[in-house]
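The chains shown are only part of the set, and none of them has been moved.
For reference, chains read A and B in written order, and residue numbers begin at 1 within each chain.
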Amino acid sequence: MDNELIEKVLDEIRKKVDLKNFDQEQLNKIIKSSSENLMQRQNNDIRKENKIDNEREVDSMSAPSPITEYVGTSNYGDTVGLVIANVDSMLHEKMGIDKKYRSIGIISDRTGAGPQIMAADEAVKATNTEVVSIELPRDTKGGAGHGALIILASEDVSDSRRAVEVALRDTNRTFGDVYGFDAGHVELHYTARASYALNKAFGAPIGKSFGIIVGAPAGLGVVMADKALKTANVDLVSYASPGNGGTSYTNEVIITITGDSGAVRQSVVAAREVGLSIARSMGQNPVSTTGKPYI
Amino acid sequence: MDNELIEKVLDEIRKKVDLKNFDQEQLNKIIKSSSENLMQRQNNDIRKENKIDNEREVDSMSAPSPITEYVGTSNYGDTVGLVIANVDSMLHEKMGIDKKYRSIGIISDRTGAGPQIMAADEAVKATNTEVVSIELPRDTKGGAGHGALIILASEDVSDSRRAVEVALRDTNRTFGDVYGFDAGHVELHYTARASYALNKAFGAPIGKSFGIIVGAPAGLGVVMADKALKTANVDLVSYASPGNGGTSYTNEVIITITGDSGAVRQSVVAAREVGLSIARSMGQNPVSTTGKPYI
(Lines give C-alpha, C1' and ligand atoms only; values in the text may rest on other atoms or scores of the structure.)
Protein backbone atom coordinates (compact mmCIF):
# COMPACT_ATOMS: atom_id res chain seq x y z
CA MET A 1 0.00 0.00 0.00
CA ASP A 2 2.77 2.41 0.90
CA ASN A 3 4.45 1.56 -2.34
CA GLU A 4 1.20 2.14 -4.14
CA LEU A 5 1.06 5.55 -2.52
CA ILE A 6 4.55 6.40 -3.63
CA GLU A 7 3.76 5.18 -7.08
CA LYS A 8 0.62 7.27 -7.22
CA VAL A 9 2.44 10.38 -6.14
CA LEU A 10 5.02 9.78 -8.84
CA ASP A 11 2.20 9.15 -11.26
CA GLU A 12 0.51 12.39 -10.32
CA ILE A 13 3.72 14.31 -10.68
CA ARG A 14 4.25 12.73 -14.07
CA LYS A 15 0.74 13.64 -15.20
CA LYS A 16 0.81 17.20 -13.98
CA VAL A 17 4.32 18.36 -14.58
CA ASP A 18 4.75 20.32 -17.72
CA LEU A 19 8.37 21.26 -17.68
CA LYS A 20 7.95 24.20 -20.02
CA ASN A 21 6.10 25.98 -17.22
CA PHE A 22 8.01 24.31 -14.48
CA ASP A 23 8.41 26.91 -11.77
CA GLN A 24 8.43 27.21 -8.01
CA GLU A 25 4.73 28.04 -7.83
CA GLN A 26 3.72 25.04 -9.78
CA LEU A 27 6.03 22.67 -7.95
CA ASN A 28 4.56 23.87 -4.71
CA LYS A 29 1.06 23.20 -5.95
CA ILE A 30 1.93 19.74 -7.17
CA ILE A 31 3.60 18.81 -3.94
CA LYS A 32 0.85 20.34 -1.86
CA SER A 33 -1.84 18.43 -3.71
CA SER A 34 0.17 15.22 -3.51
CA SER A 35 0.73 15.76 0.18
CA GLU A 36 -2.94 16.38 0.79
CA ASN A 37 -3.83 13.23 -1.07
CA LEU A 38 -1.35 11.34 1.03
CA MET A 39 -2.67 12.76 4.27
CA GLN A 40 -6.19 11.89 3.28
CA ARG A 41 -5.18 8.32 2.62
CA GLN A 42 -3.06 8.15 5.70
CA ASN A 43 -6.17 8.68 7.76
CA ASN A 44 -7.59 5.64 6.11
CA ASP A 45 -5.63 2.93 7.86
CA ILE A 46 -8.09 0.36 6.71
CA ARG A 47 -7.53 0.17 3.00
CA LYS A 48 -9.93 1.66 0.60
CA GLU A 49 -8.45 0.52 -2.63
CA ASN A 50 -11.75 1.34 -4.19
CA LYS A 51 -11.26 2.27 -7.80
CA ILE A 52 -8.58 -0.21 -8.63
CA ASP A 53 -10.20 -2.96 -6.62
CA ASN A 54 -13.61 -2.17 -8.01
CA GLU A 55 -12.35 -2.95 -11.45
CA ARG A 56 -10.47 -5.92 -10.15
CA GLU A 57 -13.59 -7.27 -8.47
CA VAL A 58 -15.69 -6.81 -11.56
CA ASP A 59 -12.98 -8.47 -13.57
CA SER A 60 -12.46 -11.32 -11.23
CA MET A 61 -16.15 -11.89 -10.75
CA SER A 62 -16.96 -11.78 -14.46
CA ALA A 63 -13.76 -13.08 -16.02
CA PRO A 64 -13.35 -16.83 -15.74
CA SER A 65 -10.64 -17.79 -13.25
CA PRO A 66 -8.72 -20.98 -14.04
CA ILE A 67 -9.52 -22.06 -10.47
CA THR A 68 -13.05 -23.33 -9.99
CA GLU A 69 -12.77 -22.65 -6.27
CA TYR A 70 -12.29 -18.93 -6.84
CA VAL A 71 -15.43 -16.79 -6.48
CA GLY A 72 -14.06 -13.26 -6.32
CA THR A 73 -12.74 -10.49 -4.15
CA SER A 74 -14.42 -7.66 -2.27
CA ASN A 75 -13.50 -3.98 -2.58
CA TYR A 76 -12.25 -3.79 0.99
CA GLY A 77 -10.00 -5.49 3.46
CA ASP A 78 -8.31 -7.87 1.00
CA THR A 79 -11.39 -10.04 1.24
CA VAL A 80 -11.48 -13.14 -0.97
CA GLY A 81 -14.37 -15.54 -1.55
CA LEU A 82 -13.78 -19.23 -2.31
CA VAL A 83 -15.78 -22.44 -2.51
CA ILE A 84 -14.98 -26.14 -2.35
CA ALA A 85 -17.63 -28.30 -3.99
CA ASN A 86 -16.69 -31.55 -2.31
CA VAL A 87 -14.43 -31.19 0.70
CA ASP A 88 -11.79 -33.88 1.16
CA SER A 89 -12.91 -36.27 3.90
CA MET A 90 -9.87 -35.79 6.16
CA LEU A 91 -10.17 -32.02 5.95
CA HIS A 92 -13.96 -32.25 6.39
CA GLU A 93 -13.45 -34.00 9.69
CA LYS A 94 -10.69 -31.65 10.95
CA MET A 95 -12.81 -28.59 10.14
CA GLY A 96 -15.75 -29.95 12.11
CA ILE A 97 -18.25 -29.70 9.26
CA ASP A 98 -21.63 -31.39 9.69
CA LYS A 99 -21.69 -34.69 7.75
CA LYS A 100 -24.73 -33.72 5.74
CA TYR A 101 -22.80 -30.96 3.94
CA ARG A 102 -20.20 -31.69 1.32
CA SER A 103 -19.70 -28.11 0.04
CA ILE A 104 -18.24 -25.11 1.80
CA GLY A 105 -18.05 -21.38 1.13
CA ILE A 106 -15.08 -19.41 2.44
CA ILE A 107 -14.85 -15.70 3.21
CA SER A 108 -11.29 -14.81 4.18
CA ASP A 109 -9.67 -11.42 4.67
CA ARG A 110 -6.75 -9.47 6.11
CA THR A 111 -8.60 -6.42 7.44
CA GLY A 112 -11.94 -6.51 9.22
CA ALA A 113 -14.00 -9.02 11.09
CA GLY A 114 -17.21 -7.08 11.81
CA PRO A 115 -17.89 -6.05 8.21
CA GLN A 116 -17.38 -9.58 6.90
CA ILE A 117 -19.43 -11.19 9.68
CA MET A 118 -22.27 -8.71 9.12
CA ALA A 119 -22.09 -9.49 5.38
CA ALA A 120 -22.03 -13.22 6.05
CA ASP A 121 -25.07 -12.78 8.28
CA GLU A 122 -26.98 -11.31 5.36
CA ALA A 123 -25.68 -14.10 3.11
CA VAL A 124 -26.93 -16.79 5.47
CA LYS A 125 -30.35 -15.13 5.61
CA ALA A 126 -30.53 -15.05 1.82
CA THR A 127 -29.29 -18.55 1.03
CA ASN A 128 -29.60 -22.15 2.05
CA THR A 129 -26.31 -22.31 3.97
CA GLU A 130 -25.14 -22.82 7.53
CA VAL A 131 -22.30 -21.20 9.46
CA VAL A 132 -19.59 -23.74 10.31
CA SER A 133 -17.03 -21.52 12.00
CA ILE A 134 -15.84 -17.95 12.38
CA GLU A 135 -12.21 -17.45 13.36
CA LEU A 136 -10.52 -14.13 14.00
CA PRO A 137 -6.78 -13.88 13.28
CA ARG A 138 -4.83 -10.95 14.75
CA ASP A 139 -4.23 -9.01 11.54
CA THR A 140 -5.21 -5.80 9.67
CA LYS A 141 -1.76 -5.65 8.08
CA GLY A 142 -0.10 -3.86 10.95
CA GLY A 143 -3.30 -2.17 12.13
CA ALA A 144 -4.90 -2.67 15.53
CA GLY A 145 -7.54 -5.30 14.76
CA HIS A 146 -8.60 -8.58 13.16
CA GLY A 147 -8.95 -10.35 9.89
CA ALA A 148 -11.53 -13.11 9.55
CA LEU A 149 -11.98 -16.66 8.30
CA ILE A 150 -15.64 -17.49 7.86
CA ILE A 151 -16.72 -20.96 6.73
CA LEU A 152 -20.26 -21.62 5.49
CA ALA A 153 -21.54 -25.03 4.44
CA SER A 154 -24.27 -26.34 2.16
CA GLU A 155 -25.44 -29.56 0.56
CA ASP A 156 -25.06 -28.07 -2.88
CA VAL A 157 -22.06 -25.99 -3.97
CA SER A 158 -24.28 -23.49 -5.77
CA ASP A 159 -25.72 -22.41 -2.42
CA SER A 160 -22.25 -21.83 -0.94
CA ARG A 161 -21.18 -19.94 -4.03
CA ARG A 162 -24.27 -17.76 -3.91
CA ALA A 163 -23.71 -17.02 -0.22
CA VAL A 164 -20.10 -16.02 -0.82
CA GLU A 165 -21.15 -13.72 -3.67
CA VAL A 166 -23.81 -12.07 -1.52
CA ALA A 167 -21.34 -11.57 1.32
CA LEU A 168 -18.60 -10.11 -0.90
CA ARG A 169 -21.04 -7.57 -2.34
CA ASP A 170 -22.49 -6.66 1.04
CA THR A 171 -19.07 -5.57 2.33
CA ASN A 172 -19.59 -2.44 0.20
CA ARG A 173 -22.28 -1.54 2.70
CA THR A 174 -20.87 -2.92 5.95
CA PHE A 175 -17.50 -1.14 5.64
CA GLY A 176 -19.42 2.17 5.70
CA ASP A 177 -19.09 2.62 9.45
CA VAL A 178 -15.49 1.50 9.69
CA TYR A 179 -13.48 4.66 10.32
CA GLY A 180 -9.74 4.24 9.98
CA PHE A 181 -7.04 6.62 11.18
CA ASP A 182 -3.32 6.39 11.84
CA ALA A 183 -3.57 5.61 15.55
CA GLY A 184 -6.46 3.13 15.34
CA HIS A 185 -10.03 2.73 14.21
CA VAL A 186 -13.65 3.18 15.24
CA GLU A 187 -16.14 0.64 13.93
CA LEU A 188 -19.90 0.27 14.28
CA HIS A 189 -22.43 -2.25 13.06
CA TYR A 190 -26.16 -2.46 13.37
CA THR A 191 -28.83 -4.85 12.17
CA ALA A 192 -32.53 -4.91 12.92
CA ARG A 193 -32.49 -8.71 12.87
CA ALA A 194 -29.43 -10.79 13.75
CA SER A 195 -29.00 -14.20 12.15
CA TYR A 196 -26.71 -17.20 12.48
CA ALA A 197 -23.34 -15.60 11.68
CA LEU A 198 -23.74 -12.96 14.41
CA ASN A 199 -24.99 -15.66 16.74
CA LYS A 200 -21.95 -17.84 16.03
CA ALA A 201 -19.43 -15.01 16.36
CA PHE A 202 -20.88 -13.03 19.28
CA GLY A 203 -23.81 -14.96 20.73
CA ALA A 204 -26.36 -12.58 19.21
CA PRO A 205 -29.96 -13.56 19.94
CA ILE A 206 -31.44 -14.74 16.60
CA GLY A 207 -34.01 -12.43 15.07
CA LYS A 208 -33.34 -9.58 17.47
CA SER A 209 -31.86 -6.15 16.92
CA PHE A 210 -28.09 -6.20 17.41
CA GLY A 211 -25.21 -3.73 17.51
CA ILE A 212 -21.41 -4.01 17.51
CA ILE A 213 -19.18 -1.25 18.89
CA VAL A 214 -15.41 -1.33 18.38
CA GLY A 215 -12.69 1.13 19.34
CA ALA A 216 -8.93 0.95 18.85
CA PRO A 217 -6.63 1.52 20.62
CA ALA A 218 -8.63 -0.31 23.24
CA GLY A 219 -9.14 2.72 25.51
CA LEU A 220 -11.37 4.34 22.89
CA GLY A 221 -13.53 1.23 22.95
CA VAL A 222 -13.97 1.52 26.72
CA VAL A 223 -15.32 5.05 26.48
CA MET A 224 -17.49 4.15 23.47
CA ALA A 225 -18.90 1.18 25.40
CA ASP A 226 -19.69 3.34 28.39
CA LYS A 227 -21.46 5.90 26.20
CA ALA A 228 -23.48 3.25 24.36
CA LEU A 229 -24.71 1.65 27.56
CA LYS A 230 -25.68 4.98 29.11
CA THR A 231 -27.47 6.28 26.00
CA ALA A 232 -30.43 3.91 25.77
CA ASN A 233 -31.95 0.92 27.44
CA VAL A 234 -29.94 -1.89 25.83
CA ASP A 235 -28.47 -5.16 27.07
CA LEU A 236 -24.78 -5.96 26.95
CA VAL A 237 -24.28 -9.26 25.10
CA SER A 238 -20.48 -9.43 25.15
CA TYR A 239 -17.46 -7.45 26.30
CA ALA A 240 -14.09 -8.29 24.74
CA SER A 241 -10.77 -6.67 25.62
CA PRO A 242 -7.14 -7.32 24.57
CA GLY A 243 -6.44 -9.72 27.39
CA ASN A 244 -9.77 -11.24 28.41
CA GLY A 245 -9.88 -13.91 25.71
CA GLY A 246 -12.58 -12.21 23.67
CA THR A 247 -10.20 -10.77 21.11
CA SER A 248 -7.16 -12.49 19.59
CA TYR A 249 -4.88 -10.05 21.45
CA THR A 250 -5.99 -7.21 19.20
CA ASN A 251 -5.76 -3.66 20.53
CA GLU A 252 -9.54 -3.27 20.67
CA VAL A 253 -12.40 -3.19 23.11
CA ILE A 254 -15.48 -4.67 21.43
CA ILE A 255 -18.94 -4.72 22.96
CA THR A 256 -22.12 -6.11 21.45
CA ILE A 257 -25.60 -5.02 22.48
CA THR A 258 -29.18 -6.08 21.90
CA GLY A 259 -32.62 -4.69 22.77
CA ASP A 260 -35.31 -2.64 21.15
CA SER A 261 -34.39 -1.74 17.57
CA GLY A 262 -34.52 2.03 18.14
CA ALA A 263 -32.52 1.81 21.35
CA VAL A 264 -29.75 -0.30 19.78
CA ARG A 265 -29.41 2.09 16.87
CA GLN A 266 -29.39 5.10 19.19
CA SER A 267 -26.65 3.55 21.32
CA VAL A 268 -24.51 2.68 18.32
CA VAL A 269 -24.84 6.20 16.91
CA ALA A 270 -23.90 7.74 20.28
CA ALA A 271 -20.85 5.46 20.54
CA ARG A 272 -19.83 6.48 17.03
CA GLU A 273 -19.99 10.17 17.91
CA VAL A 274 -17.87 9.84 21.03
CA GLY A 275 -15.35 7.54 19.29
CA LEU A 276 -14.89 9.90 16.35
CA SER A 277 -14.63 12.91 18.68
CA ILE A 278 -11.90 11.30 20.76
CA ALA A 279 -10.00 10.39 17.61
CA ARG A 280 -10.26 14.01 16.46
CA SER A 281 -9.12 15.26 19.88
CA MET A 282 -6.08 13.01 19.40
CA GLY A 283 -5.31 14.98 16.25
CA GLN A 284 -6.51 12.18 14.00
CA ASN A 285 -8.87 12.46 11.08
CA PRO A 286 -11.12 9.40 11.00
CA VAL A 287 -12.88 8.78 7.69
CA SER A 288 -15.43 6.22 6.58
CA THR A 289 -13.79 3.39 4.60
CA THR A 290 -16.43 3.55 1.87
CA GLY A 291 -17.43 7.19 2.32
CA LYS A 292 -21.01 6.01 2.92
CA PRO A 293 -21.91 5.40 6.60
CA TYR A 294 -24.84 2.97 6.69
CA ILE A 295 -26.14 3.35 10.23
CA MET B 1 3.87 7.35 9.57
CA ASP B 2 5.29 6.25 6.24
CA ASN B 3 2.98 8.66 4.57
CA GLU B 4 4.09 11.32 6.97
CA LEU B 5 7.66 10.59 5.93
CA ILE B 6 6.82 10.95 2.28
CA GLU B 7 4.99 14.11 3.03
CA LYS B 8 7.93 15.50 4.95
CA VAL B 9 10.35 14.73 2.15
CA LEU B 10 8.09 16.51 -0.27
CA ASP B 11 7.81 19.32 2.19
CA GLU B 12 11.55 19.59 2.49
CA ILE B 13 11.97 19.56 -1.24
CA ARG B 14 9.37 22.26 -1.52
CA LYS B 15 11.08 24.39 1.08
CA LYS B 16 14.55 24.03 -0.32
CA VAL B 17 14.11 23.98 -4.05
CA ASP B 18 14.73 27.29 -5.71
CA LEU B 19 14.24 26.58 -9.34
CA LYS B 20 16.30 29.52 -10.52
CA ASN B 21 19.35 27.73 -9.18
CA PHE B 22 18.00 24.30 -9.79
CA ASP B 23 20.99 22.24 -10.82
CA GLN B 24 22.41 18.76 -10.42
CA GLU B 25 24.56 19.70 -7.43
CA GLN B 26 21.70 21.15 -5.53
CA LEU B 27 19.32 18.34 -6.34
CA ASN B 28 21.91 15.90 -5.08
CA LYS B 29 22.22 17.74 -1.84
CA ILE B 30 18.49 17.94 -1.32
CA ILE B 31 18.03 14.29 -2.00
CA LYS B 32 21.01 13.33 0.11
CA SER B 33 19.76 15.27 3.09
CA SER B 34 16.25 13.89 2.65
CA SER B 35 17.63 10.39 2.40
CA GLU B 36 19.70 10.83 5.51
CA ASN B 37 16.71 12.08 7.40
CA LEU B 38 14.76 9.11 6.23
CA MET B 39 17.46 6.68 7.25
CA GLN B 40 17.67 8.22 10.66
CA ARG B 41 13.97 7.82 11.18
CA GLN B 42 13.95 4.34 9.72
CA ASN B 43 16.15 3.27 12.59
CA ASN B 44 13.49 4.48 14.91
CA ASP B 45 10.90 1.78 14.46
CA ILE B 46 9.10 2.92 17.56
CA ARG B 47 7.70 6.24 16.63
CA LYS B 48 9.15 9.41 17.86
CA GLU B 49 6.70 11.92 16.52
CA ASN B 50 8.31 14.41 18.81
CA LYS B 51 7.89 17.89 17.49
CA ILE B 52 4.48 17.52 15.97
CA ASP B 53 3.18 15.45 18.83
CA ASN B 54 4.71 17.72 21.39
CA GLU B 55 2.64 20.53 20.03
CA ARG B 56 -0.31 18.24 19.71
CA GLU B 57 -0.04 17.17 23.32
CA VAL B 58 0.27 20.68 24.54
CA ASP B 59 -2.68 21.63 22.40
CA SER B 60 -4.81 18.74 23.42
CA MET B 61 -3.94 19.08 27.07
CA SER B 62 -4.57 22.81 27.16
CA ALA B 63 -7.26 23.28 24.56
CA PRO B 64 -10.69 22.15 25.71
CA SER B 65 -11.80 18.94 23.99
CA PRO B 66 -15.52 18.61 23.39
CA ILE B 67 -15.26 15.21 25.07
CA THR B 68 -15.05 15.38 28.86
CA GLU B 69 -13.53 11.90 28.90
CA TYR B 70 -10.51 13.05 26.91
CA VAL B 71 -7.40 13.89 28.96
CA GLY B 72 -4.65 14.09 26.35
CA THR B 73 -2.04 12.23 24.39
CA SER B 74 1.59 11.40 25.07
CA ASN B 75 4.48 12.18 22.75
CA TYR B 76 5.20 8.51 22.08
CA GLY B 77 3.55 5.28 21.12
CA ASP B 78 0.17 6.75 20.14
CA THR B 79 -0.66 6.85 23.82
CA VAL B 80 -4.01 8.38 24.78
CA GLY B 81 -5.31 9.17 28.26
CA LEU B 82 -9.02 9.05 29.06
CA VAL B 83 -11.27 9.12 32.13
CA ILE B 84 -14.83 8.06 32.90
CA ALA B 85 -16.31 9.86 35.88
CA ASN B 86 -19.10 7.41 36.56
CA VAL B 87 -18.74 4.07 34.84
CA ASP B 88 -21.97 2.46 33.59
CA SER B 89 -22.98 -0.31 35.98
CA MET B 90 -22.99 -3.13 33.36
CA LEU B 91 -19.56 -2.12 32.12
CA HIS B 92 -18.33 -1.66 35.71
CA GLU B 93 -19.19 -5.27 36.43
CA LYS B 94 -17.69 -6.68 33.20
CA MET B 95 -14.44 -4.82 33.80
CA GLY B 96 -14.12 -6.23 37.30
CA ILE B 97 -13.78 -2.87 39.02
CA ASP B 98 -14.03 -2.78 42.82
CA LYS B 99 -17.47 -1.54 43.88
CA LYS B 100 -16.08 1.29 45.95
CA TYR B 101 -14.75 3.06 42.84
CA ARG B 102 -17.04 4.79 40.37
CA SER B 103 -14.34 6.57 38.30
CA ILE B 104 -11.65 5.12 36.05
CA GLY B 105 -8.56 6.42 34.32
CA ILE B 106 -7.46 4.82 31.05
CA ILE B 107 -4.00 4.74 29.49
CA SER B 108 -4.17 3.11 26.06
CA ASP B 109 -1.55 2.92 23.33
CA ARG B 110 -0.43 1.22 20.14
CA THR B 111 3.32 0.98 20.80
CA GLY B 112 4.87 0.08 24.14
CA ALA B 113 3.83 -1.67 27.30
CA GLY B 114 6.89 -1.19 29.54
CA PRO B 115 7.07 2.61 29.20
CA GLN B 116 3.37 3.06 29.94
CA ILE B 117 3.39 0.59 32.85
CA MET B 118 6.45 2.29 34.36
CA ALA B 119 4.69 5.65 33.95
CA ALA B 120 1.48 4.28 35.46
CA ASP B 121 3.54 2.99 38.37
CA GLU B 122 4.73 6.52 39.09
CA ALA B 123 1.17 7.81 38.67
CA VAL B 124 -0.19 5.35 41.21
CA LYS B 125 2.53 6.36 43.67
CA ALA B 126 1.63 10.03 43.22
CA THR B 127 -2.16 9.81 43.37
CA ASN B 128 -5.01 8.23 45.22
CA THR B 129 -5.77 5.57 42.61
CA GLU B 130 -5.68 1.80 42.29
CA VAL B 131 -4.68 -0.43 39.37
CA VAL B 132 -7.67 -2.39 38.05
CA SER B 133 -6.10 -4.19 35.10
CA ILE B 134 -3.20 -4.16 32.68
CA GLU B 135 -3.74 -5.88 29.35
CA LEU B 136 -1.18 -6.26 26.60
CA PRO B 137 -2.44 -6.44 23.01
CA ARG B 138 -0.12 -7.75 20.31
CA ASP B 139 0.57 -4.49 18.51
CA THR B 140 3.30 -1.85 17.85
CA LYS B 141 1.79 -1.14 14.40
CA GLY B 142 3.58 -3.96 12.65
CA GLY B 143 6.54 -3.99 15.06
CA ALA B 144 7.57 -6.91 17.24
CA GLY B 145 5.92 -6.02 20.55
CA HIS B 146 2.91 -4.88 22.55
CA GLY B 147 0.58 -2.02 23.05
CA ALA B 148 -1.11 -1.60 26.43
CA LEU B 149 -4.47 -0.99 28.04
CA ILE B 150 -4.08 0.18 31.63
CA ILE B 151 -7.13 0.85 33.81
CA LEU B 152 -6.83 2.77 37.08
CA ALA B 153 -9.73 3.42 39.45
CA SER B 154 -10.59 6.00 42.08
CA GLU B 155 -13.50 7.20 44.16
CA ASP B 156 -13.24 10.66 42.70
CA VAL B 157 -12.70 11.37 38.99
CA SER B 158 -10.16 14.11 39.74
CA ASP B 159 -7.79 11.48 41.11
CA SER B 160 -8.07 9.34 37.98
CA ARG B 161 -7.59 12.38 35.78
CA ARG B 162 -4.52 13.44 37.75
CA ALA B 163 -3.05 9.93 37.52
CA VAL B 164 -3.55 9.81 33.76
CA GLU B 165 -1.90 13.21 33.36
CA VAL B 166 1.09 12.13 35.44
CA ALA B 167 1.45 8.93 33.44
CA LEU B 168 1.21 10.66 30.05
CA ARG B 169 3.95 13.11 31.03
CA ASP B 170 6.18 10.42 32.48
CA THR B 171 6.33 8.56 29.17
CA ASN B 172 8.72 11.32 28.07
CA ARG B 173 11.14 9.77 30.53
CA THR B 174 10.30 6.08 30.29
CA PHE B 175 10.65 5.91 26.49
CA GLY B 176 14.28 6.94 26.92
CA ASP B 177 15.58 3.39 27.03
CA VAL B 178 13.42 2.05 24.25
CA TYR B 179 15.72 1.56 21.28
CA GLY B 180 13.96 0.88 18.01
CA PHE B 181 15.48 -0.47 14.80
CA ASP B 182 14.16 -2.03 11.64
CA ALA B 183 14.56 -5.66 12.76
CA GLY B 184 13.25 -5.23 16.31
CA HIS B 185 13.85 -3.34 19.53
CA VAL B 186 15.80 -3.34 22.78
CA GLU B 187 14.01 -1.99 25.85
CA LEU B 188 15.07 -1.46 29.45
CA HIS B 189 13.37 -0.17 32.56
CA TYR B 190 14.54 0.41 36.07
CA THR B 191 13.01 1.75 39.23
CA ALA B 192 14.42 1.92 42.74
CA ARG B 193 10.99 1.24 44.19
CA ALA B 194 8.30 -0.74 42.38
CA SER B 195 4.66 0.02 43.09
CA TYR B 196 1.26 -1.44 42.24
CA ALA B 197 1.32 -1.19 38.44
CA LEU B 198 4.55 -3.17 38.19
CA ASN B 199 3.19 -5.60 40.73
CA LYS B 200 0.00 -6.10 38.73
CA ALA B 201 1.76 -6.48 35.39
CA PHE B 202 4.82 -8.52 36.37
CA GLY B 203 4.50 -9.55 40.01
CA ALA B 204 7.12 -7.03 41.14
CA PRO B 205 7.67 -7.02 44.91
CA ILE B 206 6.20 -3.72 46.20
CA GLY B 207 8.78 -1.19 47.37
CA LYS B 208 11.75 -3.08 46.00
CA SER B 209 14.17 -2.27 43.21
CA PHE B 210 12.94 -3.67 39.91
CA GLY B 211 14.18 -4.00 36.33
CA ILE B 212 12.63 -4.97 33.00
CA ILE B 213 14.71 -6.31 30.10
CA VAL B 214 13.19 -6.77 26.65
CA GLY B 215 14.72 -7.88 23.35
CA ALA B 216 13.11 -8.38 19.95
CA PRO B 217 13.32 -10.49 17.92
CA ALA B 218 13.07 -12.85 20.86
CA GLY B 219 16.57 -14.30 20.47
CA LEU B 220 18.11 -10.96 21.45
CA GLY B 221 16.09 -11.09 24.63
CA VAL B 222 17.51 -14.50 25.50
CA VAL B 223 21.10 -13.27 25.29
CA MET B 224 20.22 -10.04 27.14
CA ALA B 225 18.56 -12.09 29.91
CA ASP B 226 21.59 -14.33 30.22
CA LYS B 227 23.89 -11.32 30.45
CA ALA B 228 21.72 -9.59 33.06
CA LEU B 229 21.56 -12.62 35.31
CA LYS B 230 25.31 -13.22 35.10
CA THR B 231 26.27 -9.59 35.74
CA ALA B 232 25.10 -9.11 39.31
CA ASN B 233 23.37 -10.89 42.13
CA VAL B 234 19.72 -10.40 41.16
CA ASP B 235 16.61 -12.56 41.34
CA LEU B 236 14.61 -13.52 38.28
CA VAL B 237 10.97 -12.51 38.86
CA SER B 238 9.50 -13.50 35.48
CA TYR B 239 10.57 -14.96 32.14
CA ALA B 240 8.21 -14.46 29.19
CA SER B 241 8.75 -15.81 25.66
CA PRO B 242 6.64 -15.82 22.50
CA GLY B 243 4.99 -19.15 23.24
CA ASN B 244 5.07 -19.58 27.01
CA GLY B 245 1.97 -17.52 27.75
CA GLY B 246 3.88 -14.59 29.21
CA THR B 247 3.64 -12.46 26.07
CA SER B 248 0.64 -12.08 23.79
CA TYR B 249 2.55 -13.95 21.05
CA THR B 250 4.87 -10.98 20.56
CA ASN B 251 8.34 -11.62 19.16
CA GLU B 252 10.03 -10.76 22.45
CA VAL B 253 11.76 -12.35 25.38
CA ILE B 254 11.05 -10.30 28.51
CA ILE B 255 12.61 -10.89 31.89
CA THR B 256 12.06 -8.95 35.09
CA ILE B 257 14.51 -8.87 37.98
CA THR B 258 14.65 -7.65 41.53
CA GLY B 259 17.33 -7.37 44.22
CA ASP B 260 19.65 -4.78 45.61
CA SER B 261 19.18 -1.43 43.88
CA GLY B 262 22.76 -1.21 42.58
CA ALA B 263 22.73 -4.79 41.34
CA VAL B 264 19.47 -4.38 39.43
CA ARG B 265 20.70 -1.24 37.73
CA GLN B 266 24.03 -2.87 36.88
CA SER B 267 22.27 -5.88 35.34
CA VAL B 268 19.94 -3.70 33.29
CA VAL B 269 22.84 -1.62 31.98
CA ALA B 270 24.79 -4.75 31.02
CA ALA B 271 21.76 -6.18 29.21
CA ARG B 272 21.37 -2.89 27.35
CA GLU B 273 24.97 -2.99 26.16
CA VAL B 274 24.79 -6.55 24.84
CA GLY B 275 21.40 -5.95 23.21
CA LEU B 276 22.54 -2.82 21.41
CA SER B 277 25.79 -4.52 20.35
CA ILE B 278 23.95 -7.47 18.83
CA ALA B 279 21.63 -5.11 16.98
CA ARG B 280 24.66 -3.27 15.61
CA SER B 281 26.31 -6.55 14.61
CA MET B 282 23.11 -7.29 12.68
CA GLY B 283 23.75 -4.10 10.71
CA GLN B 284 21.04 -2.21 12.56
CA ASN B 285 21.32 1.22 14.12
CA PRO B 286 19.35 1.26 17.36
CA VAL B 287 18.51 4.71 18.71
CA SER B 288 16.79 5.90 21.85
CA THR B 289 13.17 6.84 21.18
CA THR B 290 13.48 10.11 23.08
CA GLY B 291 17.21 10.61 22.64
CA LYS B 292 17.54 10.70 26.44
CA PRO B 293 18.32 7.32 28.07
CA TYR B 294 17.17 7.50 31.70
CA ILE B 295 18.92 4.50 33.24
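The working rule: a residue touches a chain if its C-beta (ideal position, glycine included) is under 8 Å from a C-beta of that chain, and two chains touch if they have at least 3 such contacts.
The model shown is predicted, which means the values in this text are computed figures rather than measured ones.
Whole-complex tally (this structure file, single sequence, 2 chains shown): 3 copies.
In the analysis below, only the chains that are shown with their structure count from here on.
Across the complex, chain A is touched by residues 1-4, 6-7, 10-11, 13-14, 17-19, 53, 56, 59-60, 65-67, 69-70, 73, 78, 80, 82, 84, 87-88, 90-91, 94-95, 104, 106-110, 133, 135-139, 141-142, 147, 149, 151, 248-249 of chain B.
For chain A in complex with chain B, the residues that touch the partner chain are 2, 5-6, 9, 22-24, 27-28, 31-32, 34-35, 38-39, 41-42, 138, 141-144, 182-184, 217-220, 222-223, 225-226, 229-230, 236, 239, 241-244, 247, 249-253, 255, 274, 277-278, 281-283.
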